[in-house]
Structure formats: structure tokens, C-alpha cells
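All protein chains of the complex are present and in place, except for one that has been dropped.
Lettered A and B in written order, each chain numbered from 1.
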Amino acid sequence: MSTIPITPDAADEPWVLPDRGTVGMACLIIAESAIFVIFVVAYIFYMGQSLGGPTPRQVLELPIFTTICLLSSSFTLHWAVAALRKSRVGGFTAWLALTVTLGAIFLIGTGMEWYHLIYIDHLTIQTNLFGTTFYSLVGLHATHVIVGLLMLIAALIFALTGHVNEKHAHRMDVLSLYWHFVDAVWVVVFTVVYVLGR
Amino acid sequence: MADSVTSLSAVETIDVTPAEKPRQLFLEVVYDWITTVDHKKIGLMYIAYSLIFLVVGGIEAIIMRIQLAVPHNTFVSPEVFNRMFTLHGTTMVFFVGMPILFGFGNYLVPLMIGARDMAFPRLNAFSFWISALGGILLYYSFVGGVGLYGAGSAPDVGWFAYAPLTAKVFSPGHSTDYWTISILLSGIGSIGTALNIVATVLCMRCPGMKLNRMPLLSWLYLVTSSMVFIAISPLTAAQIMLLLDRYVGSHFFDTQAGGSAVLWMHFFWIFGHPEVYILVLPAFAFANEIIPVFSRKAVFGYPAMVAASVGIGFISMSVWAHHMFAVGMGAGANVFFVFSTMIISVPTGIKIFNWLATIWGGKIRFASPMLFSVGFLFQFLIAGLTGIMLSVAPFDWQLTGSYFVVAHFHYVLVGAILFMIFAAFYYWYPKVTGRMMSERLGKWHFWLMVIGFHMTFDFMHIPGLLGMPRRIYTYEPGRGWEIWNLLVSVGALIQAIATLIFIYNLVHSYYKGEKAGNDPWDAWTLEWSTASPPPAYNFATTPVVHSRRPLWDIKHPEDPDWNYE
Partner (left out) sequence: MAGMFIHSSSYLAQSSTSIFSPAGTPSRWIFTLSMFVLSITGLIFLVVAGLLTYALIRYRHRNLLTYNEPTQIYGSNQIELAWTVIPALIVVMLFLTSSRVILATQDAKKPADAVDVVVVGHQFWWEYRYPKLGIVTANELHVPVSDPAHPTPTYLEMSSADLDHSFWVPRLAGKMDLIPNRVNTMWIDPDTAGLYLGQCAQYCGVQHAKMLLRVYADTPKEFAAWVAQQQKPAVEDPAVAEGREVFLHNACVNCHTITGTMANGRFGPDLTHLASRDTIASGAVVNNAANLKQWIDNPDSFKPGALMPPMHLNDHDLNAITAYLTTLH
């Protein structure tokens, strides 16, 4: 059974509501931030509490290069979306490819750092509280980078196969929010682990 | 402007669907439900799922109460008893409480804000199915949890799973992992649904429904869902840490490596306390809709109700360590948490007083929804008062970890939340099914619940005051605990009977209930303007509203609400 309940009536002012993609992504970012906060709290709580094993000062070096790559990738992604809004799909594809490259460099750099820490410095997640909190926090962040990168690669493939046009600019914008969030988390992780923690 | 709204009465309808729907094959029906993204069907699946687990959790409670009816009883072994209280708590919180409240939210929120569906229908379906998987996984543990020494089977670490009891060394086998992973899955589902509710409420309201014209139910679901993001995530994080400890050798809660058992407690209760407010806020939501309709008065103090709800949401994030008063925190920390916990009683009290003022001067009809709402009001008042007792840290040093606390939180969970859930069932069942539930059975259900509930949970306070701790599979005679435990157990059986009557009523009324029509209660919010059950698209044309009670405006064109808002 269906019914026609109430006569629609012209509203006095235009009825404008927030965009659900942006709101949804904002909610996701808030939830993920809460998870990161807990891992950061654990990191700070256990600073200096390890009973033995390597300390941050002994084994950590500032990851300047990879940080610059990751943070720049936010800018390149922003320019990619701006290009798409102006229907410049070629420009969009180029900036997006650069973003993916920079993100990949970050991950490779992290992988190299971990290789060194595990095999040369003998620091694993089992070694001590520092190892536990370091690998879990940086690893959680790296996992988020991987997920973001996969989504950006998917978008890149769509762009390269000619399926993207200016109508998709808003969705890319919402996706870019996630990437900016990942970068913002890195700023926090970098500060806590490599600056305050050493 | 006013004229065009009143030109079509809410009760005038034009039927435009064909007279007969083609009959569907059973498999077609099953396929339809499994693949649906319709918020109403998903809501009903959540509710059906939680009713099944309500019965399961209830059986676990009955088993415990039989074991505790007399001292030194041998009805079940200590191992089985410990699994029972773990599963009872875990099931009731994660696989009854959360799903049933999300189920009602899923069904009602779009209807009440004049939307056609939730913001993200496919995410909605995904959230339901992953939560459902969590529950199944938890119970699969009985079969799959076997590990060393036959240890394993279902989890037995308590629903808050304190470290280091959950470390591999103290909980070998996989039982603890079933606990962890099933709740992780349920948490993902909860975050998905909460995200959906927030996006729906913010982005899909019908024209004219500004935030301060939304039904209070939508406000409360907005606040609840926002809390989910900040509350569930700490638990997710802590459980990831626990899994890492158990399988990868990390040391988050490994006290032998310098780790802290108290850290788990902090993380758990940073989740756990907002969680109980997440469970109770929807009960407030139902009360805000039902009490005005059955008192025939608008809710008293809408802006204060909104402010109080938001306030409760915020303050509840700052009270968690009142679960840890006996853990040895410094006096400063204890004092802070006493204060924050006591402060939350102010907005909570405001809500109770506003409900009282809504009833005051009204014309009260005591149909089943209102009976359960009245039970809620008295019982929530008492629960709040025992909560204030517990917020007094020195008093809590005696009472925490005892049956007094168990009585207090069951007073909230059963006396307040479950009673309001029953009220919500009686109230919205006609909308969902097109038929009324039996009032006669409803009254039997209500009175048996009241008798059973009070018999169990009033008397349960006393063993706590007499020194009986919780989570013990048996107790020593001669401490004065015996008679109270026996009475508590008898009350549990009475509540079980009441619940069975309710379930029978649900099923029987579906086939034999009196036809309801669109608006059997003469209510005022948008869901009552469409058919019972609503068509798949909810509203043929998007409604436009001009006040908090759109149907009141239509029924009382001489005195519409917008003159007073």
C-alpha cells in the first residue's frame, strides 16, 4: 500500500544541507583519529620504561626525506583535484601519479628503516616496550598509508583508462580528505616518536 | 504558507499501488532480505538478531542464577560458570544492546526526518552483516576455542577481560581470541552504522526540518552515534594491542616486561563508560517520543533536553576511571573522577524532571508503551541514585566489584533500557507491521516484568552491602547472603516468563493483531503520516515541516506549534 501523505510546500529559503560524502569521511576520520590517539598514548606512557634493549636515541634517525615526500604528496593531490575541477584530466592524472609515487617512496623508506632496525639494530616488536609501541604505532600509520595508496592507485587506473571526468571531482575531494588525514597523523607520529621520544 | 500545509490532512490517503502483490517464492524472499539495502529491512534484521541473542543471554543468566541460588551449589562447574558470566555480559552488551538500538535507529531515523533511506545504504547492509558475523564467531568459540590442556572453549575472562588475565600464559587456547575478534567485528559494524546515522541526520532531513525542529529521537541518535566514534575506537585499539601481545609477542600489557595492567583498564573504560551512555541514550530517545504522546502534551523544555543530551555525551567521556577507584590511583585522580561523575547527574536529572513536567498537566493514557515508560521513569531514577552512591569514591571502595554494582548496572540496563525497548516495541510495532500488539498480553508482560525485575534487582543490592563480590561461582554460607540470592534467582525466572509472553505477543499479533492504520496513537511525528507498514520509499513526496510536531500542526490548524517555538 502506498500513500501520498503531505502536500509539498515551497520552502521560504533554499534548503541546503551538508554533503554526505564529506560528513561520512569526517566521521571516519574522527573514529580513526581516536584509534591513533590510543596508540600514541601508549607510546608516551611507555617512554623510557623499557627494561632493556635498544633505546630510541640509539637506533632512530629522523626520516626527513620520506617525511618531505609524504607531506608534499598532500599538495600534489590537492593540485590534482583542483585540475580535475577545471576539467583538466591530463593535469589531474599527472599530479595523481606524482602523489602515488611520493606515497610509495614513503612506504619504501619506512620498509628500509624497519629492515635496518630489525636486522642490524635487533629491535623487534618483542624486544622491549619501545619496540612494541614503535612498531605498532608506525605500523598502524603505514597500514593507513597502504590503504590510501591503493585507493589512489585505483583512481589513477580509472584516470589512465579514460573513465574520469570533471563530475568525479567531488568524490576525489572526499578521498583526498582521507589522504590529508593520513599525512596529519604522520606529523603527530613524527613529533612524538622521532622528536619527543628520543 | 500555513494554508497549503493544512490543505491535505494526514489521515487522507490515496492508494496508488496495485491491489495484489505477486506472491514470492521462499528463496526469493530470503534473497531479498540477504541483499537488501533498505533501512527498514536492515533495522528489522538487527532487531530480530538481538532478540535471538536476548534469549541466549537470558539462558546464560538463568544458569548462573540457578548455580547461585544456594551456597556451595554444584549445578555447573566453576569453568562453565566463568564462561557464563563472560558470555552473558559480552552478548548482552554487544549482541543485544548495540544491535537492537541500531536496529530501531535504522528503522526510525529516516522516517522521522522525512528521508527515503539512510545516507549510505550499502554501508548499512555491510555494517549489519559484519556485526552478525561477530556474534556467530563468539558462539563458535564453544566449538573452535580448544587449545592447550583442553583449555579453550568459550571465553572466560569476564566481559571486561582485564589484563594480564588475558595474556597467553593465563588464558591459553583461543577462547580469549574469539572474544577479541568477535567484538572487533561488532565494533566495525557499530562505527559503520554510527557514521550512517550521523550523515543521515545531518544531510538528509526534509525541507523545513532545521536541527532545532528535529524529533528528539534524531537528536539523541546523533549524539549517540557521535559518541560511538570516540568510544568504540579505544576498545578497537586496545584489542589490537591484546592480539599483538598474544600472538606477536608484544608487551603492551605484559607486566613481566614492564607493561601495565592498569593501562588496559584505562583503555577499556575509556570505551566502557561512554558505551553505557551509548546504550542508554536511545532509551531516552524512545522516552522523548512516547511519553509526550501518551500524556497528550509536547515535551517540556525541548532546548534543555537537547542541551542535556549533548552535555551527557560530552561529560560521559571524562568519567571513566570511576570504574577504577580501587586500583590505587592517587587522591587527586580519585577526586577528579568523583567530580566528573557527580556532575553528569545534573543533565541527567534535568531529563527526568523534564519528563515529569511533560506528564504534569497532561491526560495520561496507560497503554502498554506508557506502562513501560512509567516503569522506566521510576527505575531510571533509582538507578541514577545508586549511581550517585557509587560516585562517592570511598563508598565505592566498599561497593565496587560487589553485587551492589551488578544490581546498579542491571537497574539501568534492564530497568531503564530494556523497559524502554519494550515500550518502543509496543509503540512502533503497529507502524512496522500494520497491526496492534495485544494489550492484554502487554499488561501481563508488564506486571510480570515489574515483579520479576524488582524481586531480582532490588534484593541484589543487599548481598553487595553484605560483602558479596561479583564473578564468584559459589559463596560461603553463614554470611547472610543465602536468602537474598535465592530471591534474586526466583525473580530471574519470573522475568524469563514475562519475556516469553512478550515474544509470543510479537509473533501472535503479526497474524491476529487488530489492524492499526497509519496513526493508531494519534501521534505527531512524520513516521505516522505514512502507511503501516511504510512503502519501500517511505514517502511518496518529500514532506515539508514547519515545527517540531508536523502532524500536530495538521491536526490543530487553529493552534500550530510554530507559534510557540
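Quick note on the criterion: contacts are C-beta pairs under 8 Å (C-beta built on N, C-alpha and C of every residue); 3 or more make two chains touch, one makes a residue touch a chain.
As the structure is a computational prediction, the values presented were derived from the model and not from experiment.
Q: Report, in label order, the displayed chains that the undisplayed chain touches.
A: Every shown chain touched by the left-out chain: B.
Q: Among B:M45, B:L87 or B:V338, which one touches the chain that has been omitted from the display?
A: B:V338
Q: Tell me which residue among B:L123, B:V276, B:A326 or B:L486 touches the hidden chain in the full complex.
A: In the full complex, the listed residue that touches the missing chain is B:A326.
Q: Based on the whole complex, identify which of B:W179, B:Y277 or B:Y475 touches the chain you can't see.
A: Among B:W179, B:Y277 or B:Y475, only B:Y475 touches the chain that is not shown.
Q: Considering the whole complex, which of B:T36, B:S153, B:N288 or B:S402 touches the chain not shown?
A: That would be B:S402, which touches the missing chain.
Q: List every residue of chain B that touches the chain not included in the displayed model.
A: Within chain B, the residues that touch the unshown chain are 77-79, 82, 156, 158, 162-165, 167, 170, 255-256, 258-262, 295-298, 300-304, 326-328, 330-331, 334-335, 338-339, 342-343, 345-346, 349-350, 352-354, 356-357, 359-366, 374, 377-378, 381-382, 385-386, 388-389, 391-402, 458, 461-462, 465-476, 478-481, 556, 559, 561, 564-565.
The rule is simple: only the chains that are shown with their structure count from here on.
Q: Would you mind pulling out the distance in Å between where the CA atoms of chain A average out and where those of chain B do?
A: 34
Q: Sort out for me which residues of chain A touch chain B in the complex.
A: Those residues of chain A that touch chain B are 1-9, 11-12, 15, 17-20, 23-24, 27-28, 30-35, 37-39, 42, 45-46, 49-51, 125-126, 128-129, 131-133, 135-136, 140.
Q: Note which residues of chain B are touching chain A in the complex, please.
A: Going through chain B, the ones touching chain A are 1, 4-5, 7-8, 10, 13-17, 119-120, 191, 194-196, 198-200, 202-205, 207-208, 228-230, 232-234, 236-238, 240-241, 244, 248-252, 257-260, 263, 267, 270, 518, 529-531, 535, 537, 539-544, 550, 554.
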